[in-house]
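Every protein chain of the complex appears in place save one, which is left out.
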Amino acid sequence: MIYLLTFVLFSIGLYGVVTKKNTVKIVISLVIMEYAVNLFLVLLGYRKGGIAPIMEKGQEIQEFAAATVDPLPQALVLTAIVIGLGVLALMVSLCIRLYEKYGTFDISEMKRLKG
Amino acid sequence: MNIIPLFIAIPLGFAFLIPMFSRKVRWLPDMLGNLATLSLVILSFYTIGRTGNYYMGGWRPPIGINLVLDGFSSLMLIMVSGVSFAATLFSVQYMEKYTSKLRYYSLFLLMVAGMNGVALTGDMFNLYVFLEIASIASYALVGFGCDHEELEASFKYLVLGSIASTFILFGIALIYGMTGSLNMAHVGQMIQQQGMGPTLLFAMVMFLMGFGLKAALVPFHAWLPDAHPSAPAPISAMLSGVLIKVLGVYAMMRIFFNVIGVDEKLSWVFIGAGVISMVVGGLLALGQWDYKRLLAYSSISQMGYVILAIGVGGMAMARGGAGANSVAALALLGGLFHLINHATFKSLMFLTSGSVVYGTNTRDLKKMGGLFYKMPITGLCAMVGSLSIAGLPPFNGFWSKLIIILACVKAGFYGIALVAVAVSVITLAYYLKLQKYAFFGEVGEGLKDVKESPSLMCLSMGILAVLCVGLSLLLLPGPRAVLLDPAVEAVLQGTDYITVVLGR
Partner (left out) sequence: MKGMTLIVKTVTRWVKGFIFLFGLYIILFGHLTPGGGFAGGVILACSYILLTLAYSKEVAHRSLSRAVASELDSVGALIFLSIALLGIYFGGGFFVNFIHRLSPGEPFRFLSAGIIPLCNVAIGIKVGSSLFMIFVILSAMRVIVRKSDNGREIIDNRRKHPR
């Protein structure tokens, strides 16, 4: 059921990208979309009452593996966040450059390209 | 020593070496960039006819990440390194007018590393990571000129590209939730055991949208005609020539044919998207007056042929029956042959467009004219490229289109075969328009003192033009058995990929 909420969040992001005219708002919507997917990935590995996947001294391996949450999605999310950081930096710098050129954040005023 | 990881390590290493050492020495970036792509070309020929399965860090799948080399990925590696070598050779003199060659080569090699990674990887999340490396580098390269149009095109491309990546990541997450594995072969095994379900269907839709956006199929094509013309010419050649194929078509075929397995409905989607892309791209290209924009629309149209061939092949595989395998093999042969042919002639055309812009400083066809007399080598190369795309007999484009149309007829799609022939005529029409306005007729105003482009640019165009004629030879039985047949077999084996990779 809780997965449904991430789909809702994803749709909100997609809606924002499609309808908003402000470049910064588009960037924010994209980030929302990305984080919806990250949340979904983390939830996939979640287990009720699970412990963090860090082993401590004196723990049996079998016992540890039975109690911990799935660590793989967490690694994936970490990678996805790093990639998202790169994309975000590029997007924000493009927004600033576009503002420099056109003097506005409104994409409906940027239409040198057509066809 | 196993050479498979070198395809990722070499471009990555050079990408970081270049900004480190060549701040002072002007010629070093050019040298290192060309050295990297040249070594990739040599290495990629070494992969012909080899297959391999490489475990990163010594961990075996499904725990570790593996790199898989088979006929299909070897074909992609040869295509990527060949076109990137031509592009780096071209950019030695072309990129003089831009400011920062250092960053240009760095980003270029990162993009090559990403594409090689996509072609080799056998792990779904790793595929996403390499896909993003290649895409981020290409977003930055599209906006490299930092002018109004370039920034705008780059932003558009970035937004749509990130949406595509998010869809792909969502699909991967769904697959992981369903099967609990990320290794492609292992995932395929689990899917075969579990059968079709709503989760898998949802993931497939996500993959179709994501890879469709990356491959610029028609409902998702809006970014391509802006992004590809705005980039510097060698980058346009890379984007149109190899990036949309590796990131879009290759990844799509790998996942749908080798992991999930094709069925009839999916093949209908491919055929439909292919036909629509073919027709719409062709018709829109007819009305263009911008040299590079016309080429970009033509890319959409030609990718339609490839997707159509793949769809027909998948349909024959899914339907089964007598002789289905030979029809599927023929269709896939046509599709893959058209894929590499398109890589050569479209990158050739984009490089000639760069040469024309270098000489005349305009992309408007109406302002050109008579360039054939001023720039004979560029004109000749452009003519070879145009005739190949349009599909006239001695050139490679003719053979691949012929095979695709034959496959359509054999599979019983007479109407679609007719449409393919008609689009071929449209293609001829807009390339004749390009030739007439740009290269023949009266010499345009202000173009009296246009000179031929410098030697290295001509050399790289010449190499690709010779390839355009020479690739026809690939259909002879000998070369075909070496290069194309293993690739077709790799796709045709379908979900047997699993047993090959896991070795059971």
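Order as written gives the chain letters A and B; numbering starts at 1 within each chain.
FYI, a residue touches a chain if its C-beta (ideal position, glycine included) is under 8 Å from a C-beta of that chain, and two chains touch if they have at least 3 such contacts.
Please read all numbers here as calculations on a predicted model, not as lab measurements.
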Remark   = Sole touch to the unshown chain from A:18, A:51 or A:82: residue A:82
Request  = Return the single residue from A:8, A:66 or A:96 that touches the missing chain.
outcome  = A:96
Ask   = Of the residues listed, B:57, B:320 or B:478, which one is in contact with the missing chain?
value = B:57
Task = Go through subunit A and note every residue touching the omitted chain.
result = 52, 54, 57, 78, 82, 89, 92-93, 96-97, 99-100, 103
Query = When the complex is taken as a whole, what residues of subunit B touch the one chain not shown?
reply = 1, 5, 9, 12-13, 16-17, 19-20, 23, 54-58, 146
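We adopt the following convention: only the chains that are shown with their structure count from here on.
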Gap in Å, rounded to a whole number, between the CA centres of subunit B and subunit A = 28
Inquiry  = Which stretch or stretches of subunit B touch subunit A in the complex?
reply    = 125, 129, 132, 136, 139-140, 143, 146-149, 151-156, 158-159, 162-163, 166, 169-170, 173, 176-177, 182, 225-226, 230, 284, 288, 293
Remark   = The subunit A residues in contact with subunit B across the complex are 10, 14, 17, 23, 26, 30, 33-34, 37, 40-41, 44, 72-73, 76, 79-80, 83, 86-87, 90-91, 94-95, 97-98, 101-102, 107, 110, 112-113, 115
